[in-house]
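Quick one: this structure, given as structure tokens, is what I'll be asking you about.
With one protein chain removed, the remaining protein chains of the complex are shown where they sit.
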Amino acid sequence: MSEFSTFAVTSLLAATDFFANGWASLLAWKDQPAMWAVLGTMFLISGLWALQPGARGGWRVLGVLACLAGLGFCVRLLPELSGTIPVVVTFRLMASLALVSGLATVTAKNPVYSAMWFAVTLMGTAMMMLLLGGQFVAVATVAVYAGAIVVTFLFVLMLAQSSGRDPCDRLTWGKVPAWWAAPAAALLFVMICAGLHQESFPNRQEGAEVVSSGLIESGADHVQSAAASLPVANSVAQRFPESHVAQLGGQLFSRYLIPVQVVATLLLAALVGAVAIASYGTASGIEEQLS
Amino acid sequence: MNDFDSLCQHTMLVGAGLFALGMFGFLVRRNLIVMFLCVEMMLQGVSLTWIAAGAYHNQLDGQVMVILIIAVAACEAGLGLALVMMLYSRQGNLDILSWQSNREEGRASFVDHDIPESESTSDPVWPTLTPAGVAPEINQEDQLHRSHV
Amino acid sequence: MFEPLNLLILVPGLPLFAAIVTAVLGPRLLRHRSHWPALLAIGGSFLISCLLLQQVSQRLPAEGAVGVEEWTTFYTWLAVPGDGNGNTASFLMDVTLRLDPLTSIMLVMVTFIAFLVVLFSIGYMHDDPGYWRFFAYVSLFVFSMAMLVTASNYLLLFVFWEAVGVCSYLLIGFWYKKPSAAAAGMKAFLVNRVGDFGLTLAILLMWLNYGTLNFHDTDAVAGILGQQRLTDQLPYLGGGIGLAICLLLLLGACGKSAQFPLHVWLPDAMEGPTPVSALIHAATMVTAGVYLVTRSSPLFFAVPSAQLTVSLVGGGTALMAALIALTQNDLKRVLAYSTVSQLGYMFLSLGTGSLSGIIAGMFHLFTHAFFKALLFLGSGSVMHAMGHVIDMRRFGGLRHVMPITHATFAVGCLALSGIFPLAGFWSKDAILVAVHDEGLVPHAEMTSEVAYRPDATFDIAIGHAASDTDNVRATIFIWLYRTALITAFLTAFYTFRAFFLTFYGKMVIPEEAGHHAHESPPSMAWPLLVLAVCSVVIGLVGANANSGLPAFLAKTPSLAVLALGPDEAAGHASSHTMIAVTSTAVACSGIALAAFLYLGRRDEVDLLGQFLQMKWLEQTADLRWLDGIGYRLGLPALVKVAERCGCGWITRFFGTVITLVVSVLLSPLWLGYYISPYRLSAGKFFIDELYQWFVVLPILKFSEFLYAVDRMLVDGMVNLTGRLPRDLGGIVRRSQTGVVPFYGLSLILGTLVIYLFSVLFARS
Partner (left out) sequence: MTDGATIQRLIPEIILVLGASAIILASPFHASASVLRAAGRAVVLAAVLFLVGPGTQAVLQSDRILFADPLSMALRWVTLIAAAIFVHGGSRTERQDSLEGERIGLTLFVFAGCMLVAAAADLSLLFVALELVSIPTYTLLFLGRRDVGSSESSIKYFLLSIFSSAFFLYGLAWVYLLTGTTSLVSSGSAANSILEHGWSGMWPWAVLFVFCGLGFKLAAFPLHFYAPDVYQGATPMNAGLLAVAPKIVGVAGLLRLLACWGPEFNPAMVAVFAVVPIITMSVGNVGALWQSHLRRLLAYSSIAHAGYLLIGVAVLVAGVGPTGWVDGASSTLMYLAVYAIASLGTFCALAGLRIGGQVPENLDELAGLARREPWLAFALSVFMFSMAGIPPLAGFWGKLGLFTGAVRVAQAVSSSPQVANWMLALAVVGVLNAAVAAAYYLRVVGTLWFRTPMIDDVPRSEPVPRQVAVLCAILLLAIGVYPQALISGFRGAAVTSIVPAVSDARGLPPAARKLAEQSLVTRLPGLSAND
């Protein structure tokens, strides 16, 4: 906590210094992570500001560049990505694909394009999930999200005949979001990045130790130790052996049986709800509204 | 800190980015469906974080949680789209700001003041879907008026 | 052995039963017989109270005890244990009733007045569609009030403190079809909530610091007012916390007893039926604040500055309300302000902090209940006869129409004015004596006080630094004594003003009365007679400070501790006769002045009315020989120019000022003009006019001014405390835009702000 608040205050000081003395002053903060945070925040704010709906069209490219730059600064807050070259390259590619297409989702004037871009984002995230060993989840993301949900979105969008000509797609609501939403989003992102910062990030090994020690101390013997199911290893293949999807299934239908049942109930409720809404809203509802 | 851990961390950063972007989109966009998409994007960021955390801790809990999230998101999507369709049939547009009649008495509603005039008067462009079956003859008229969708 | 405590529960129990019976059976079965349950139950309660009083008075203080005290726990309403280590005290709410001299006196008084009021209401309310509702509410009120005075812990007291507030709200708004009545009910309740806020905090603070809220001792802990704490001299809190507790208690008492600045609700409360005004807003409920302060007197005793505050609030309220009462035309409003004023008297007396002062306050409470109830019921009788007209300008000379009411009202007025040997004389005299003595006694002499005043170090400090603080205090009390005398004069004056206007002069009867302007029926007349007799004789129970009521009250444990101090009253016996003579003289002169001004002259009222409408300035300016002086000074042009410019009021203001200055400068001429023998004779020596301008007018204007201040400033301030949340509410409303993304945005921003707050907070 104290370390983190030191970080926050340093960032504030750096930002003040920047506003008081200009770019040159940032040199003094060069070696401090706080400087990257400040720079990242400012670039992200300006980038998002330029990309919001209703902003002038010519700024869009600059906005994307500024956002990428801000992202770059924020990445510097984290320890460097290491590993085999294919993994690193794939990850960087997929990460930028996801983030850039996410940016495009948010800023595209045409909602249909938004949905398309979102599908691309999903591809990127699915790829990252694969990298982290989540084969089943990656496939499910593509199948359920991209395959079903996004298509449904598109379907509804087509039905609703909205293709970016509606003012609501081209404008945001007044001046408030321009001045508040971009800073809020940027600040949130940078603060989370700072939380991921090397020094304050939990070291897993130690963490596992502490967790188990805590469990033993409390006398909760009947609770299985959390970090036991898979071997500790350095690479994806070692960490998630081939049988792990089977293990996943086993978990789902043993330990997580009740949540899965509840989700089944949830699906039933949503199904019933969607049908009821459709039947309630159409014929008689419109009649009533017209009368 | 090994290679894999740094991969997890960077994935979490991407997750945070998607989360923040989705949040930004939710706040600035007005189209109901796009707002909804933005929330889905936030959930995507959350899923990435769960996966990364699970991988970091060497457990499958993260993946189980993501499966649950996907299921819940599907529920929300089904319900939400039904809702949006019904609202669209009532109001004729997808603008969230056309739904502000429940507000404090005496408070003025938000009205757009900067609708570009040329665009507000332009005709709506209808999307066309390719019909199934035999390839149709290409109609020159259609080609001219085809929208960019 | 006969156990009085077993009967104690019946005193509140019977009225509660009656309330339930009336509420259930009233609308269908009882209808016009709805008064029977209330009458029987309250009568029964009264008899039991008398029995209990007799029982208590027979019991001498037990060995080692400082007073008579009995208590019994019926059940534990709520119990929350503390942790075993004593870090946190347990929280107990017992329904514990107590019996001691203070309680028994209050019970007798409450049930007796309530019985007579119920009797009176049978006649007064008999045409009302809400007949059963009225009696159900009244029974409920008597239950709550009886519980309030018998409760043996602060929490239970608070519960019924609120309950009497709710009953009062219901009864003020009894005629809910009148919007003013509904508004008055709500105002009373809300102003009282401000007081309750103080009381709640005081209770929490007491519990926090004393670890209990009981008056009495239990096995585990010494009660706040228990024998153990009193006799063993366990410390009472002084200093900041003690002061806070006392002032918060005082705030609560001010709300209920209508003391400045929370007195604004009482005059409006007169919208309720008159018997209610008599019972709740004159005799019983409004005295709850006095009761509370009396009960808590050991707490106040530990904090001299709080006591002084009590006196100042009381004295100030007494004078202010008396001044306001001078100009009221509504008979009930005169009486309402009179009640506020008399309650101020009681607070003034309680604040002296001496045993004689506190007992004098309670004694006045006791006698006041009788004659004020009498006056209110009398005014109710008048209203009943006049077809619910209450404006004194619209009726008059009723003494032949309503002989009984006239006679009893006269007794009440005399008692209120403090004429020997009526009830008011004794109690008012006792208060004056107590206040007077506080002005004489320099506190430095009372070194033995240290022995029984628990916060010893504090007092020793005072004892050393004595003279300055005590001289200031003595001076304040000297002035308070003078204030009290002036108030006594004013009281006599306005009381008899109302009396003469109502019963003397030419007979005027408003048309609303129709042809049935008659004396009230026996059920209304009997209570008046009984109360009148009481008002004459009841003062005798306290005539001697060493026996009767004062001696009896002094056996209350919490008061008895004060008796351990030196008897201050004894030292100044010689001055007491003087005070009695002075106060009687003052009261008589007030009556004489009222008689001089109002007896038989109805025109006077209109003349005063003219003056009140600011006519007098114009009249001054209209004097013939002053005509045109302003104009000759070149003012007309100025006036015209100014009026063109739209700032006419400036010239009018300065014109008036100049006219006044000039008139004062030229007053010799003016006198010379008028003091020609012929004119003097023709104008009856202009005594009336002189009197008007130099005595009545300033007082009246001041009174008018105070009334305006009261209405606008104080009322406004009380309303402001209500408005402030409303204005804040405007900000909250502003944020409800109805725009969904805005709500989302505020979600994020709020979270961020809270996060930053916690980060910054963690650093500091």
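Per-chain numbering from 1; labels A, B and C assigned in written order.
Just so it is clear, contacts are C-beta pairs under 8 Å (C-beta built on N, C-alpha and C of every residue); 3 or more make two chains touch, one makes a residue touch a chain.
Since this is a predicted model, take the numbers as computed values, not measurements.
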Among shown chains, those touching the left-out chain: A, B, C
Absent-chain contact - pick from A:Val89, A:Ala143 or A:Leu257: A:Leu257
Touching residues (missing chain, whole complex) on chain B: 12, 15, 19, 22, 26, 32, 35-36, 39, 42-43, 45-46, 49-50, 52-54, 56-57, 59, 61-62, 64-65, 68-69, 72, 75-76, 79-80, 83-84, 86-87, 90-91, 96, 99-105
For chain C, the residues touching the chain missing from this view: 73, 75-85, 87-92, 94, 158-160, 162-163, 166, 169, 173, 176-177, 179, 181-182, 185-186, 189-190, 193-194, 196-197, 200-201, 204, 207-208, 218-220, 722, 725-726, 728-730, 732-733, 735-736, 738, 740, 742-744, 746-747, 749-751, 753-755, 757-759, 761-762
Hidden partner chain, residues of chain A it touches: 1, 3-4, 7, 191-192, 194-197, 200-202, 204, 206-208, 210-211, 213-215, 217-220, 222-224, 226-227, 254-259, 262-263, 265-266, 268-270, 272-274, 276-277, 279-281, 284-285, 288-289
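The rule is short, and it goes like this: only the chains that are shown with their structure count from here on.
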Separation of mean Cα positions, chain B and chain A [Å, integer]: 14
Centroid spacing, where centroids are CA-atom means, of chain B and chain C in whole angstrom: 67
Touching two or more other chains - residues of chain B: 23, 27-30, 96-97, 110
Overlap residues in chain A, where contacts from two or more other chains coincide: 173, 177, 180-181, 184-185, 188
Chain B-touching residues of chain C, taken from the complex the two chains share: 733-734, 736-741, 744-745, 748
For the chain A and chain C complex, residues of the former touching the latter: 1-2, 4-5, 8-9, 173, 176-177, 180-181, 184-185, 187-188, 191
Chain B residues within the chain A interface of the complex: 1-14, 16-25, 27-31, 33-34, 36-38, 40-41, 44, 47-48, 51-52, 54-64, 66-68, 70-79, 81-86, 88-90, 93-98, 110, 112, 114-116, 119-120, 122, 124-127, 129, 147-149
